[in-house]
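This is the structure I want to talk about, given as structure tokens.
Only one protein chain is missing; all other protein chains are in place.
As written, the chains take the letters A, B and C, and residue 1 is the first residue of each chain.
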Amino acid sequence: MRSETSPLLKVEGLCRNFGGLMAVDTLDFDVHAGEIFGLIGPNGAGKSTTFNVISGFLPPSGGSVRFRGEVLPGGKAAAASRAGLVRTFQHGSYVRSMSVGDNIRLGTVSGTPRPERAGRVREVAALLGLSDKLGETAGTLPHGLQRLVSIAIAIAAQPKLLCLDEPLTGLNETEVGTVLKVLDGYRRAGDRAILLVEHNMKAVMTVCDRILVLHHGTFLATGTPTEIRGNDDVIHAYLGQAHAK
Amino acid sequence: MQHVIQLGATALQIGAVYILFSLGLTLIFGVMRIVNFVHGHIFAIAALVVASLLPRLVEGGFAAPTAYVLASLAGIGAALGLGALIYFFGFRHFQRDLVGSFILSIGFVLMLDGVLLSLFGGSVRGVPEIFPGTLSVAGAQITMQRLFLCAVAFLMAAILYWALAHTKLGKALRAVAYDHEAAMMVGVPYGRIAFLGFLIASFLAALAGALLAPVTIVSPVIGTDYLIKGFIAVIIGGLGSVPGAILGSFFVACIETVGGYYLDSSYASIAIFTLVIVVLLFWPKGVLGRG
Amino acid sequence: MDNKRKTVLHWGLGGGAAILLSLVLTDPYLRSVLTLMAISALLAASLRFVMLMGELNFALAAFAGLGAYAAGYMNTALSVPFVLALPLAGLFTAVASALFGAITLRAKGPYFLLIGFTFTEAVRVVYSKIPALGGTSGMIGIYPPLSLDDWMAGIVVATSVILLLGLFAAERSDFGRILLAIRENENVARSVGVNTYLCKVIAMSCACFVAGVAGGLHAFVNTVISPGDFSYLLAAFALAYVKVGGENYFLGPIVGAVVLVALSHYAIGLGGSEHFLYGGAIIVAVLLMPSGILGAFGKVGPRSVETKVRAARHAV
Partner (left out) sequence: MKIQLKSTAAIVALSSLVAPAAMAEETIKLGLSVPLSGAAAVWGKGAEFMCETAADEIREDGGISVGGETYNFACLPYDNKYNAAEGTKVAQALLNREGVRYIGGSLGTAPVKALQSLAERQGVLVFTVAWGASLKGTDHPMTFTQMNTPGEILPVLLRYVAERHPDAKSVAMLNPNDATGQETEALASKVWTKNNVDVLTSDFYERGTTEFQPIAARLASMNPAMIDLGATPPADAGAIFKELDVLGWDGVKIVEVGTGADGLKATGGAAADGVYMGAGVTFDGDTVTDHQKAVNTRAKERIGESLNAVQIGFYDSLYALKAAMEKADSIEPEAVADSLPRVTFRTFYGGEIGFYGTNIYGRDQQMRLPIIVTQVRDGQLEEVARLIP
């Protein structure tokens, strides 16, 4: 079924080096509408760099990122976002001094017509269970809710591909459950997908449809969670360490 | 040829003082991430103390060089005292707060304008010659006093350069400038290092003031001219960078000298400002600035 | 909705009262103090607007000067009438500042601040070199029409209220939210599709439009301008108004301008001690009232939290 539709995101031969260090080396993968695609790997595997290049926060050293059939201009974050590829950041991507409502509204400023913004904010807040927190200042909320605000901002921008950078770090189990439910619901709309970088293996294995494993900036393995779990290379490079703990 | 040597010597002499001055600015910025507008007044107070003490000491029977050393010590002491006061009652509370520290420094600048004027009066002071004589190099003339100034300035810059790389304090200063949180994590006492950095910077400015006192016009407003030039030097070189400050100082001194010689000096100052904009176009963080 | 109505009411009352005051004041000296307060409040509000995005626009003095000289030149050399010269001066300044911002806003923080400082000093030398602008001795005879003479204080205050209202609306709009996001977390703004560089240039340009009009008013009120009027001290004083009043509040720069201008008018009779007094006021305000007069009086509002948050961040 997946091979019939053209992919939402197609990454081809992506490279990025910092001086002599090859952080990402000729990486290929694609993400299709309707799926949650996990990007995992041990620390320093090149996940963040890949993420930054795809979302336009870093220009690539080589290769291309094709989104909805169009090649994205490298290093133009705002352009990528307007095309429908919106990301969050690992360390809180919200504005501490603004209210939750204003924060979510930020997500609507470049894509939603002005009269619809307020409605959109309420909608997204409801989706993430933030409806009764709209007036509170984001910086004073508990950590878990702040994470939700970050995701809400990104969702408010109505992305076709939502890229989340470790959205579950520091959340308790209930909060993880909420987020996963939101992600699952988001994916179900059909024409959208999620690219997820996450350390919480249990969550990744539960929610992802397909997973790509990176190791030292290169492709290691790809497949369904079951396939990845059974992959010897992956167990050796990554899961082995986790299991050993 | 004689022109070229004379201009080169002039640029070197002017540059030497700018180096001392801007090294302090860049050091304070590196360690505390503040833009210190009071630097000019620390410089001025040292120069003023030297200029007002020196003639009295000479009249009191001291030999000129001895009197100069004594007056300089007093001037540098006064400047360091002022620096310590300003640090403790002000900047200590505003580290890494660019806006807050800046407005505070403007407050100090205005207040010190009034204080210096009422303490030292507005009139210009003459300073007797300390090291008479001139040196002639291939037709270019350099006074011994300027030569002395140059030598001390370069010596101090060299010592600072060496100390930053090799001493414990220097390493701590660099560590704090590079990443103060990481430095604190590995046990660098940030507060003390910041204070020492501020004092060293004040010392450099005071030294520049004491060295310049015999060769320039000393008035309570002398600091502003150097402050503007010093800032331009560090913008060009890159804030927080020691080699950058040295490079920027020479750059400013060269334009000032060459521009002042071939154009008229008020056009030279416009040229300096224009070039800063050009530098900024290509290097938004200065030529040697870090990210 | 209730909040909105309250805001409108506050503006109506406050602005109306200020304009009324400017019209009923008959004492020429008090009127001159009031106009200066209004112009200073404009400059401070302009400075604070750029501070919303985390940058200190120290080129403010240069742009106020450009506005003043543009208005003065149009009025004296080109006979452009007052009502036209004022907005044109603002536009000219807005365009000039957009060019300046396009170059300098690639840099940030201290670089942007210091480049503004040096730009201010450079522009002053340039004025002094242009005979058509009166050189160093300044430009004279910048008069509003004689029929408006009695109304000048009212015109200045009304113009200020309108421009302040514009800045207020911009701050409370989504554009204002973007600026705040840029200050605290520029990446968030970029991640949701905002061209932050363009937004910065626009914000700079809007703020300088206000500064340009303020400069124009300055020229028409004083009728004489000189390069010395627009030294970096003008920006330093504007910063003092913002900080003393309370940078976290829209009213901050206005309160600061009113208080400090009044103080400086008192101090002017003290001769050379004015700097001493002024500097002392700034130091005391900054050290003892870090969130300004408004913060010290415990004004409660959504912004009061911000101060705490910021303070916490600096403590790290």
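Here, contacts are C-beta pairs under 8 Å (C-beta built on N, C-alpha and C of every residue); 3 or more make two chains touch, one makes a residue touch a chain.
As the structure is a computational prediction, the values presented were derived from the model and not from experiment.
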| item | value |
| --- | --- |
| Contact list for the unshown chain, restricted to visible chains | B, C |
| Contact with the hidden chain (one of B:75, B:90 or B:114) | B:114 |
| From C:18, C:42 or C:59, residue that would touch the chain that is not displayed | C:18 |
| Identified contact with the non-displayed chain, of C:184, C:229 or C:247 | C:229 |
| Touch residues of subunit B, complete complex, unshown partner | 3, 6-7, 10, 13-14, 113-114, 117, 121-127, 129, 134, 141-143, 212, 216-217, 219-222, 224-226, 256-262, 264-266, 268-269 |
| Those residues of subunit C which, in the complete complex, touch the missing chain | 10-11, 13-15, 17-18, 21, 25, 27-30, 32-34, 36-37, 41, 125, 128-129, 135-138, 140-141, 218, 221-229, 231, 251, 254-255, 258-259, 262, 264-266, 268-269, 271-272, 274-275, 294 |
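Here is the rule we use: only the chains that are shown with their structure count from here on.
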| item | value |
| --- | --- |
| Chain located farthest away, centre of subunit A as origin (C-alpha) | B |
| Distance between chain centroids, defined by C-alpha means - subunit A, subunit B (Å) | 50 |
| Touching residues (chain side subunit B, partner subunit C) in the complex | 29, 33, 35, 89-90, 93, 95-100, 102-104, 106-115, 117-118, 181, 228, 231-232, 234-235, 239, 266-267, 269-270, 273-274, 276-277, 280-281, 284-286, 289 |
| Subunit C residues touching subunit B - in the complex, by the definition given at the top | 51, 56, 103-104, 106-111, 113-115, 117-119, 121-122, 125-126, 128-129, 236, 239-240, 243, 247, 272-283, 286-287, 290, 314, 316 |
| Subunit C residues within the subunit A interface of the complex | 174, 177-178, 180-181, 184-185, 187-196, 302-303, 305-306, 309-310 |
